[in-house]
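Only a single protein chain was left out; the remaining protein chains are all shown in position.
In order of appearance the chains are A and B, and numbering begins at 1 in each one.
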Amino acid sequence: MYKTLTMTVNGSEVSIPVDERESLADSLRNRLGLTSVKKGCEVGECGACTVLVDGEAIDSCIYLSLWAEGRRVMTVEGLKSPTGELSPIQQAFIDEAATQCGFCTPGIIMSAVEIVGTGKRYTREELRRLISGHLCRCTGYESILNAMVRIVEETCDRNAKE
Amino acid sequence: MYDIETYYQAVSIEDAVRALNEDERAIVISGGSDVLIQCREGRLAGCSLVSIHGIEELMGISETPDGEVIIRAATVFSHITKSPIIQRTMPMLGYAVDQVGGPQIRNIGTIGGNVCNGVTSADSASSLWALNATLELVSREGTRRVLIREFYTGAGKTVRKHDEILTAIHIAKKDYIDFGGCYIKYGKRDAMEIATLGCAAMVKLTPDKTAVEELRLAYGVAAPTPMRCVNTEAMAQGAPIHAELFERIAASAAGEVKPRTSWRASKEFRLQLVSELGKRAVKQAIINAGGKTDV
Partner (left out) sequence: MGVRDSIKRVDAYDKVTGAAKYTADLLPTGALIAKVVRSTIANGRVKSFDLNEALAVKGVVRIFTCFDVPDIEFATAGHPYVLDIAKGDVYDRKLLNERVRVFGDDIAAVVAVDDVAAARAARLVKVDYEEFAPILSVEDALKPEATPLHPNLRETNLLVHSSYSVGTGTYEEAKTSEPDLIEFEGEYSTQTVQHCHLEPVQSFAYMEGNRITVVSSTQIPHIARRVVGQALGIPWALVRIIKPYIGGGFGNKQDVLYEPLNAYLTQQLGGKLVKLEITREETMACTRVRHAIRAKVKALARPDGTLIARKIEAYSDQGGYASHGHSICANCITMFKQLYHDHRVTEGDGYTVYTNHATAGAMRGYGIPQSDFFTECLIEDLAEKLGMDSMALRLKNCLPIGYVDPGTGIHAYTNGLRDCVAKGRERFHWDEKRAQYAHETGDIRRGVGFAMFDYKTGVYPISLEVSNCRMFMNEDGSVNLHMGATEIGQGADTVFTQMTAETVGLTEPNVHIVSTQDTDVSPFDLGAYGSRQTYVSGQAVKRAGEILKEKVLDYAGYKLKKPAAELDVEKDWVVRKSSRDRLLSLADLALEAQYSRDRAERLFAEASIDCHENTLASGCTFAEVEVDIPLGKVKILNILNVHDSGILINPKLAEGQVQGGMSMGIGYALFEELLYDEKGRPLNDNLLDYKLPTALDQPDLHSAFVELCDPSGPYGNKALGEPPAISPAPAIRNAVLHATGVHFNTLPLSPQKLVEGFTQAGLIKEVRPNV
(Lines give C-alpha, C1' and ligand atoms only; values in the text may rest on other atoms or scores of the structure.)
Protein backbone atom coordinates (compact mmCIF):
# COMPACT_ATOMS: atom_id res chain seq x y z
CA MET A 1 0.00 0.00 0.00
CA TYR A 2 1.36 3.39 -0.92
CA LYS A 3 0.90 6.37 1.34
CA THR A 4 2.11 9.93 1.01
CA LEU A 5 4.70 10.80 3.59
CA THR A 6 5.25 14.45 4.39
CA MET A 7 8.25 15.31 6.48
CA THR A 8 11.06 17.83 6.67
CA VAL A 9 14.35 16.42 5.46
CA ASN A 10 17.55 18.38 5.90
CA GLY A 11 15.55 21.54 6.29
CA SER A 12 13.23 21.13 3.33
CA GLU A 13 9.67 19.87 3.42
CA VAL A 14 9.14 16.87 1.16
CA SER A 15 6.07 14.90 0.22
CA ILE A 16 6.84 11.50 -1.24
CA PRO A 17 4.95 8.31 -1.91
CA VAL A 18 6.21 5.44 0.21
CA ASP A 19 5.27 1.83 0.51
CA GLU A 20 4.01 1.45 4.08
CA ARG A 21 6.42 -1.46 4.47
CA GLU A 22 9.50 0.67 3.84
CA SER A 23 11.98 1.52 6.49
CA LEU A 24 13.03 5.16 6.75
CA ALA A 25 16.49 4.03 5.60
CA ASP A 26 15.03 2.70 2.35
CA SER A 27 12.90 5.78 1.73
CA LEU A 28 15.74 8.20 2.34
CA ARG A 29 18.12 6.20 0.16
CA ASN A 30 15.88 5.13 -2.69
CA ARG A 31 13.32 7.89 -2.93
CA LEU A 32 15.38 10.90 -1.90
CA GLY A 33 18.84 9.77 -3.04
CA LEU A 34 20.29 10.27 0.43
CA THR A 35 22.75 7.45 0.14
CA SER A 36 24.83 8.56 3.13
CA VAL A 37 22.36 6.44 5.11
CA LYS A 38 24.11 3.04 5.01
CA LYS A 39 22.72 -0.42 5.62
CA GLY A 40 25.19 -2.53 7.55
CA CYS A 41 22.96 -5.05 9.30
CA GLU A 42 19.29 -4.04 9.03
CA VAL A 43 18.60 -5.05 12.61
CA GLY A 44 19.62 -1.91 14.46
CA GLU A 45 22.93 -3.35 15.68
CA CYS A 46 25.61 -1.44 13.78
CA GLY A 47 24.35 2.15 13.67
CA ALA A 48 25.44 2.78 10.09
CA CYS A 49 21.89 3.87 9.22
CA THR A 50 21.62 6.39 12.06
CA VAL A 51 19.72 9.60 11.24
CA LEU A 52 18.20 12.25 13.48
CA VAL A 53 14.43 12.37 13.87
CA ASP A 54 13.35 15.49 15.76
CA GLY A 55 16.92 15.80 16.91
CA GLU A 56 17.22 12.28 18.36
CA ALA A 57 19.48 9.63 16.83
CA ILE A 58 17.65 6.49 15.73
CA ASP A 59 18.48 3.47 13.58
CA SER A 60 16.53 4.20 10.42
CA CYS A 61 16.66 0.57 9.28
CA ILE A 62 14.22 -0.44 12.02
CA TYR A 63 12.08 2.70 11.84
CA LEU A 64 9.07 2.61 9.56
CA SER A 65 8.97 5.54 7.15
CA LEU A 66 5.40 6.43 8.07
CA TRP A 67 6.51 7.21 11.60
CA ALA A 68 8.44 10.18 10.24
CA GLU A 69 5.19 11.91 9.24
CA GLY A 70 5.40 15.55 10.25
CA ARG A 71 8.82 15.11 11.77
CA ARG A 72 12.22 16.70 11.09
CA VAL A 73 14.75 14.27 9.68
CA MET A 74 18.41 15.01 9.27
CA THR A 75 21.14 13.14 7.44
CA VAL A 76 24.79 13.96 6.76
CA GLU A 77 23.84 15.57 3.45
CA GLY A 78 22.14 18.28 5.45
CA LEU A 79 25.15 19.33 7.48
CA LYS A 80 26.97 21.59 5.05
CA SER A 81 26.21 25.27 5.33
CA PRO A 82 24.06 26.87 2.58
CA THR A 83 27.31 28.12 1.03
CA GLY A 84 28.86 24.64 1.07
CA GLU A 85 31.13 24.82 4.11
CA LEU A 86 31.58 21.68 6.12
CA SER A 87 30.14 21.62 9.60
CA PRO A 88 32.73 21.67 12.39
CA ILE A 89 31.87 18.03 13.14
CA GLN A 90 32.66 16.95 9.61
CA GLN A 91 35.87 18.97 9.67
CA ALA A 92 36.90 17.36 12.96
CA PHE A 93 36.46 13.91 11.44
CA ILE A 94 38.68 14.88 8.54
CA ASP A 95 41.32 16.52 10.72
CA GLU A 96 41.52 13.61 13.14
CA ALA A 97 41.64 10.97 10.36
CA ALA A 98 38.53 9.50 11.95
CA THR A 99 37.36 7.84 8.79
CA GLN A 100 38.96 4.86 7.07
CA CYS A 101 36.57 2.82 4.95
CA GLY A 102 33.96 5.46 5.73
CA PHE A 103 30.97 3.14 5.96
CA CYS A 104 30.23 3.82 9.63
CA THR A 105 31.10 7.52 9.30
CA PRO A 106 27.79 9.17 8.35
CA GLY A 107 25.90 7.38 11.12
CA ILE A 108 28.46 8.34 13.75
CA ILE A 109 28.48 11.93 12.55
CA MET A 110 24.72 12.10 13.05
CA SER A 111 25.05 10.80 16.60
CA ALA A 112 27.77 13.40 17.08
CA VAL A 113 25.31 16.09 16.00
CA GLU A 114 22.90 15.01 18.75
CA ILE A 115 25.70 14.74 21.31
CA VAL A 116 27.20 18.12 20.52
CA GLY A 117 23.72 19.61 20.36
CA THR A 118 23.23 19.00 24.08
CA GLY A 119 25.95 21.55 24.76
CA LYS A 120 27.38 19.36 27.50
CA ARG A 121 31.11 18.92 28.03
CA TYR A 122 31.42 15.12 28.02
CA THR A 123 34.55 13.24 29.04
CA ARG A 124 36.20 10.77 26.70
CA GLU A 125 34.72 7.88 28.71
CA GLU A 126 31.24 9.36 28.49
CA LEU A 127 31.70 9.81 24.76
CA ARG A 128 32.58 6.12 24.46
CA ARG A 129 29.20 5.29 25.86
CA LEU A 130 27.44 7.83 23.68
CA ILE A 131 28.81 6.25 20.48
CA SER A 132 28.43 2.68 21.72
CA GLY A 133 25.52 2.14 19.33
CA HIS A 134 27.94 2.33 16.41
CA LEU A 135 30.16 -0.51 15.29
CA CYS A 136 33.44 0.28 13.55
CA ARG A 137 35.89 -2.36 12.39
CA CYS A 138 38.54 -0.07 10.93
CA THR A 139 39.51 2.44 13.58
CA GLY A 140 39.17 0.77 16.98
CA TYR A 141 37.18 3.95 17.79
CA GLU A 142 40.39 5.76 18.74
CA SER A 143 40.46 8.46 16.06
CA ILE A 144 36.68 8.76 16.22
CA LEU A 145 36.91 9.56 19.92
CA ASN A 146 39.68 12.03 19.22
CA ALA A 147 37.35 13.79 16.80
CA MET A 148 34.45 13.66 19.27
CA VAL A 149 36.53 15.05 22.13
CA ARG A 150 37.79 17.79 19.89
CA ILE A 151 34.39 18.82 18.61
CA VAL A 152 32.80 18.73 22.07
CA GLU A 153 35.59 20.93 23.44
CA GLU A 154 35.38 23.34 20.51
CA THR A 155 31.61 23.61 20.77
CA CYS A 156 31.60 24.11 24.53
CA ASP A 157 34.37 26.70 24.30
CA ARG A 158 32.47 28.51 21.57
CA ASN A 159 29.23 28.42 23.57
CA ALA A 160 31.05 29.71 26.62
CA LYS A 161 32.35 32.70 24.68
CA GLU A 162 28.90 33.61 23.37
CA MET B 1 11.11 -3.54 2.64
CA TYR B 2 9.50 -5.38 5.50
CA ASP B 3 7.25 -8.31 4.64
CA ILE B 4 4.18 -6.77 6.28
CA GLU B 5 0.81 -7.87 4.97
CA THR B 6 -1.34 -5.16 6.52
CA TYR B 7 -0.43 -2.13 8.58
CA TYR B 8 -2.82 -0.01 10.59
CA GLN B 9 -1.79 3.10 12.51
CA ALA B 10 -4.07 3.50 15.51
CA VAL B 11 -4.95 7.04 16.55
CA SER B 12 -5.86 6.28 20.15
CA ILE B 13 -5.83 3.46 22.68
CA GLU B 14 -9.47 2.81 21.96
CA ASP B 15 -8.79 2.70 18.25
CA ALA B 16 -5.92 0.27 18.78
CA VAL B 17 -8.11 -2.05 20.85
CA ARG B 18 -10.78 -1.95 18.20
CA ALA B 19 -8.29 -2.74 15.43
CA LEU B 20 -6.90 -5.69 17.39
CA ASN B 21 -10.39 -7.02 17.89
CA GLU B 22 -11.08 -6.85 14.19
CA ASP B 23 -8.01 -8.87 13.19
CA GLU B 24 -7.16 -12.00 15.11
CA ARG B 25 -3.76 -12.17 13.44
CA ALA B 26 -2.78 -8.62 14.31
CA ILE B 27 0.33 -7.89 16.37
CA VAL B 28 1.02 -4.69 18.26
CA ILE B 29 4.05 -2.66 17.18
CA SER B 30 5.30 0.11 19.43
CA GLY B 31 8.96 1.12 19.04
CA GLY B 32 9.52 -1.61 16.46
CA SER B 33 12.89 -2.84 17.69
CA ASP B 34 11.53 -6.32 18.47
CA VAL B 35 8.74 -6.76 15.92
CA LEU B 36 10.57 -5.45 12.86
CA ILE B 37 13.59 -7.64 13.55
CA GLN B 38 11.41 -10.73 13.86
CA CYS B 39 9.64 -9.72 10.67
CA ARG B 40 12.95 -9.48 8.81
CA GLU B 41 14.11 -12.84 10.15
CA GLY B 42 11.08 -14.40 8.58
CA ARG B 43 9.43 -15.33 11.87
CA LEU B 44 6.79 -12.64 11.40
CA ALA B 45 6.91 -12.45 7.60
CA GLY B 46 3.51 -11.56 6.21
CA CYS B 47 2.33 -10.16 9.54
CA SER B 48 -0.58 -7.85 10.30
CA LEU B 49 0.47 -4.89 12.38
CA VAL B 50 -1.48 -2.50 14.56
CA SER B 51 0.81 0.37 15.39
CA ILE B 52 0.56 2.27 18.63
CA HIS B 53 3.63 4.29 17.74
CA GLY B 54 3.24 7.99 18.47
CA ILE B 55 -0.08 7.79 20.35
CA GLU B 56 0.15 10.72 22.76
CA GLU B 57 -1.91 9.16 25.53
CA LEU B 58 0.63 6.33 25.73
CA MET B 59 3.63 8.55 26.38
CA GLY B 60 5.00 10.33 29.38
CA ILE B 61 5.70 9.95 33.08
CA SER B 62 3.68 11.47 35.89
CA GLU B 63 3.41 11.36 39.66
CA THR B 64 0.16 11.46 41.61
CA PRO B 65 -0.20 13.51 44.79
CA ASP B 66 0.21 10.19 46.69
CA GLY B 67 3.59 9.74 45.13
CA GLU B 68 2.51 6.94 42.80
CA VAL B 69 4.65 7.02 39.69
CA ILE B 70 2.91 6.28 36.40
CA ILE B 71 4.99 5.45 33.36
CA ARG B 72 2.94 5.41 30.18
CA ALA B 73 3.86 2.27 28.28
CA ALA B 74 5.08 3.74 25.01
CA THR B 75 7.61 6.01 26.69
CA VAL B 76 11.02 5.41 25.17
CA PHE B 77 13.92 4.30 27.36
CA SER B 78 15.98 7.46 26.97
CA HIS B 79 13.07 9.61 28.13
CA ILE B 80 12.62 7.39 31.19
CA THR B 81 16.27 7.75 32.13
CA LYS B 82 16.16 11.52 31.69
CA SER B 83 12.89 11.94 33.57
CA PRO B 84 13.32 14.08 36.71
CA ILE B 85 10.58 12.05 38.40
CA ILE B 86 12.38 8.77 37.80
CA GLN B 87 15.74 10.23 38.80
CA ARG B 88 14.26 11.40 42.05
CA THR B 89 12.10 8.44 42.98
CA MET B 90 13.68 5.33 41.46
CA PRO B 91 17.05 6.01 39.82
CA MET B 92 17.70 2.24 39.63
CA LEU B 93 14.98 1.89 36.99
CA GLY B 94 16.32 4.87 35.06
CA TYR B 95 19.74 3.25 35.14
CA ALA B 96 18.38 -0.17 34.15
CA VAL B 97 16.61 1.05 31.01
CA ASP B 98 19.74 3.02 30.19
CA GLN B 99 21.45 -0.36 29.71
CA VAL B 100 19.19 -1.51 26.87
CA GLY B 101 21.07 -1.83 23.58
CA GLY B 102 22.71 1.44 22.68
CA PRO B 103 21.77 5.12 22.45
CA GLN B 104 19.82 4.83 19.21
CA ILE B 105 17.78 1.87 20.47
CA ARG B 106 17.04 3.76 23.66
CA ASN B 107 15.52 6.55 21.59
CA ILE B 108 12.90 4.29 20.04
CA GLY B 109 12.50 1.21 22.25
CA THR B 110 9.60 1.47 24.68
CA ILE B 111 9.27 0.08 28.19
CA GLY B 112 5.88 -1.36 27.26
CA GLY B 113 7.36 -3.34 24.42
CA ASN B 114 10.17 -4.50 26.68
CA VAL B 115 7.64 -5.88 29.18
CA CYS B 116 5.11 -7.27 26.72
CA ASN B 117 7.56 -9.39 24.77
CA GLY B 118 7.74 -11.41 27.96
CA VAL B 119 11.43 -12.21 27.82
CA THR B 120 13.37 -12.88 30.96
CA SER B 121 16.34 -10.86 29.70
CA ALA B 122 14.58 -7.49 29.43
CA ASP B 123 16.63 -4.93 31.34
CA SER B 124 13.54 -3.23 32.68
CA ALA B 125 12.05 -6.47 33.93
CA SER B 126 14.09 -7.35 36.99
CA SER B 127 13.91 -3.74 38.21
CA LEU B 128 10.13 -3.61 37.73
CA TRP B 129 9.84 -6.87 39.64
CA ALA B 130 11.89 -5.43 42.47
CA LEU B 131 9.64 -2.35 42.46
CA ASN B 132 6.46 -4.46 42.66
CA ALA B 133 5.17 -2.71 39.57
CA THR B 134 1.51 -3.01 38.55
CA LEU B 135 0.60 -3.13 34.89
CA GLU B 136 -2.47 -1.43 33.48
CA LEU B 137 -4.07 -3.23 30.54
CA VAL B 138 -6.97 -1.92 28.44
CA SER B 139 -9.19 -4.11 26.30
CA ARG B 140 -12.72 -4.14 24.91
CA GLU B 141 -13.79 -5.32 28.36
CA GLY B 142 -12.30 -2.32 30.08
CA THR B 143 -9.24 -1.74 32.22
CA ARG B 144 -7.56 -4.20 34.54
CA ARG B 145 -4.47 -4.12 36.68
CA VAL B 146 -2.04 -7.03 36.94
CA LEU B 147 0.87 -7.34 39.35
CA ILE B 148 4.04 -7.79 37.42
CA ARG B 149 4.81 -11.05 39.11
CA GLU B 150 1.54 -12.41 37.80
CA PHE B 151 2.00 -11.02 34.31
CA TYR B 152 4.68 -13.46 33.09
CA THR B 153 3.65 -17.08 32.60
CA GLY B 154 6.67 -18.53 30.82
CA ALA B 155 9.50 -17.73 28.47
CA GLY B 156 8.12 -15.10 26.09
CA LYS B 157 4.59 -15.60 27.42
CA THR B 158 2.38 -13.21 29.35
CA VAL B 159 -1.24 -13.01 30.42
CA ARG B 160 -1.89 -10.15 28.00
CA LYS B 161 -4.85 -11.06 25.83
CA HIS B 162 -4.86 -10.57 22.10
CA ASP B 163 -6.77 -7.31 22.14
CA GLU B 164 -5.16 -5.88 25.28
CA ILE B 165 -2.88 -2.90 25.19
CA LEU B 166 -0.50 -2.30 28.05
CA THR B 167 -1.12 1.38 28.72
CA ALA B 168 0.81 2.17 31.87
CA ILE B 169 3.12 0.87 34.58
CA HIS B 170 2.32 1.94 38.12
CA ILE B 171 4.76 1.99 41.01
CA ALA B 172 3.43 2.87 44.45
CA LYS B 173 5.35 5.16 46.76
CA LYS B 174 5.78 2.50 49.41
CA ASP B 175 7.63 0.41 46.86
CA TYR B 176 10.37 2.93 46.22
CA ILE B 177 10.57 5.33 49.12
CA ASP B 178 13.61 4.98 51.39
CA PHE B 179 15.08 2.19 49.31
CA GLY B 180 18.56 2.13 47.87
CA GLY B 181 18.64 0.21 44.60
CA CYS B 182 21.22 -1.24 42.28
CA TYR B 183 20.84 -2.97 38.93
CA ILE B 184 23.74 -4.84 37.41
CA LYS B 185 23.59 -6.05 33.85
CA TYR B 186 26.12 -8.71 33.01
CA GLY B 187 26.92 -9.28 29.38
CA LYS B 188 29.83 -10.36 27.27
CA ARG B 189 30.21 -6.85 26.00
CA ASP B 190 29.31 -3.52 27.52
CA ALA B 191 26.88 -2.19 24.92
CA MET B 192 24.49 -3.51 22.28
CA GLU B 193 23.97 -6.52 24.51
CA ILE B 194 21.23 -8.71 25.86
CA ALA B 195 21.92 -9.64 29.44
CA THR B 196 23.54 -12.96 30.24
CA LEU B 197 22.29 -12.17 33.70
CA GLY B 198 20.52 -9.17 35.23
CA CYS B 199 20.33 -8.51 38.95
CA ALA B 200 18.21 -5.82 40.63
CA ALA B 201 18.62 -5.37 44.38
CA MET B 202 16.70 -2.94 46.57
CA VAL B 203 17.43 -2.47 50.25
CA LYS B 204 15.64 -0.51 52.93
CA LEU B 205 17.78 -0.10 56.03
CA THR B 206 16.78 0.11 59.65
CA PRO B 207 16.79 3.68 61.03
CA ASP B 208 20.30 3.23 62.47
CA LYS B 209 21.42 1.85 59.10
CA THR B 210 23.18 -1.17 60.57
CA ALA B 211 20.70 -3.77 59.44
CA VAL B 212 18.49 -4.67 56.50
CA GLU B 213 14.87 -3.87 57.11
CA GLU B 214 13.73 -5.12 53.73
CA LEU B 215 15.55 -6.74 50.85
CA ARG B 216 14.22 -7.21 47.36
CA LEU B 217 16.33 -9.33 45.07
CA ALA B 218 15.22 -9.86 41.48
CA TYR B 219 16.99 -11.57 38.60
CA GLY B 220 16.55 -11.67 34.86
CA VAL B 221 17.80 -14.65 32.82
CA ALA B 222 18.02 -16.80 35.95
CA ALA B 223 14.78 -18.60 35.09
CA PRO B 224 12.31 -18.70 32.18
CA THR B 225 10.71 -15.52 33.54
CA PRO B 226 12.14 -12.71 35.65
CA MET B 227 11.91 -13.65 39.30
CA ARG B 228 12.26 -12.56 42.89
CA CYS B 229 14.25 -14.59 45.40
CA VAL B 230 11.52 -14.57 48.03
CA ASN B 231 13.21 -17.00 50.42
CA THR B 232 16.42 -15.01 50.29
CA GLU B 233 14.47 -11.85 50.94
CA ALA B 234 12.77 -13.39 53.93
CA MET B 235 16.09 -14.64 55.25
CA ALA B 236 17.67 -11.20 54.99
CA GLN B 237 14.87 -9.36 56.69
CA GLY B 238 16.22 -7.75 59.84
CA ALA B 239 19.69 -9.13 59.30
CA PRO B 240 22.61 -7.02 60.44
CA ILE B 241 24.98 -5.90 57.70
CA HIS B 242 27.96 -8.19 57.88
CA ALA B 243 30.31 -9.89 55.43
CA GLU B 244 28.72 -13.26 56.07
CA LEU B 245 25.28 -11.85 55.24
CA PHE B 246 26.41 -11.35 51.66
CA GLU B 247 27.69 -14.93 51.49
CA ARG B 248 24.36 -16.18 52.82
CA ILE B 249 22.41 -14.08 50.35
CA ALA B 250 24.55 -15.38 47.48
CA ALA B 251 24.14 -19.02 48.48
CA SER B 252 20.44 -18.63 49.08
CA ALA B 253 19.82 -16.86 45.79
CA ALA B 254 21.78 -19.55 43.97
CA GLY B 255 19.41 -22.06 45.46
CA GLU B 256 16.28 -20.23 44.32
CA VAL B 257 17.14 -19.55 40.71
CA LYS B 258 16.59 -21.98 37.84
CA PRO B 259 19.16 -21.17 35.20
CA ARG B 260 19.68 -23.48 32.29
CA THR B 261 22.65 -24.39 30.12
CA SER B 262 22.51 -23.02 26.61
CA TRP B 263 25.14 -22.27 24.01
CA ARG B 264 25.25 -18.76 25.40
CA ALA B 265 26.17 -19.75 28.95
CA SER B 266 26.31 -22.85 31.09
CA LYS B 267 24.22 -23.37 34.19
CA GLU B 268 27.32 -23.37 36.38
CA PHE B 269 28.51 -20.09 34.94
CA ARG B 270 25.10 -18.51 35.48
CA LEU B 271 25.05 -19.74 39.08
CA GLN B 272 28.42 -18.12 39.66
CA LEU B 273 27.04 -14.87 38.25
CA VAL B 274 23.88 -15.11 40.35
CA SER B 275 26.02 -15.55 43.42
CA GLU B 276 28.59 -12.85 42.70
CA LEU B 277 26.24 -10.27 41.23
CA GLY B 278 23.78 -10.79 44.06
CA LYS B 279 26.52 -9.88 46.52
CA ARG B 280 27.68 -6.85 44.57
CA ALA B 281 24.20 -5.53 43.84
CA VAL B 282 23.08 -5.86 47.44
CA LYS B 283 26.26 -4.17 48.69
CA GLN B 284 25.77 -1.27 46.34
CA ALA B 285 22.09 -1.01 47.22
CA ILE B 286 23.08 -0.73 50.87
CA ILE B 287 25.56 2.00 50.05
CA ASN B 288 22.93 3.81 48.00
CA ALA B 289 20.57 3.58 50.97
CA GLY B 290 23.19 5.28 53.13
CA GLY B 291 24.69 2.22 54.79
CA LYS B 292 28.21 0.87 55.05
CA THR B 293 29.31 -2.49 53.72
CA ASP B 294 32.89 -2.76 54.95
CA VAL B 295 31.85 -4.16 58.33
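One rule holds in what follows: contacts are C-beta pairs under 8 Å (C-beta built on N, C-alpha and C of every residue); 3 or more make two chains touch, one makes a residue touch a chain.
If you're wondering where the values come from, they're calculated on a predicted model, not measured in any experiment.
Trainee: Out of A:V18, A:C46 or A:L64, which residue would touch the omitted chain in the full complex?
Mentor: Per the contact definition at the top, the residue touching the missing chain is A:C46.
Trainee: Which is it among B:I85, B:I194, B:A223 or B:I287 that touches the chain not included here?
Mentor: B:I194
Trainee: Just the residue numbers, please: which parts of chain A touch the chain that's not shown?
Mentor: Those residues of chain A that touch the unshown chain are 21, 29, 34-36, 38-43, 45-46, 48, 75-77, 79-80, 86, 90, 93-95, 97, 99-106, 109, 124, 128-129, 131-145.
Trainee: Applying the definition given at the start, please give the residues of chain B touching the unseen chain.
Mentor: Within chain B, the residues touching the omitted chain are 1-3, 42, 45-46, 102, 186, 188-194, 196, 250-252, 254-255, 257, 263-266, 268-269, 271-277.
To be clear about the criterion, only the chains that are shown with their structure count from here on.
Trainee: Using the average of all C-alpha atoms in each chain as its centre, how far is it in Å between chain A and chain B?
Mentor: Taking the mean C-alpha position of each chain, the two centres sit 30 Å apart.
Trainee: Please output the residues of chain B touching chain A within their complex, sorted ascending.
Mentor: Touch list, chain B to chain A: 1-4, 7, 9, 32-33, 36-37, 40, 51, 53-54, 78, 101-105, 107-108, 190-192.
Trainee: Along chain A, where are the residues that touch chain B in the complex?
Mentor: 1, 19-23, 26, 42-45, 47, 50, 56-59, 62-64, 66-67, 111, 129-135
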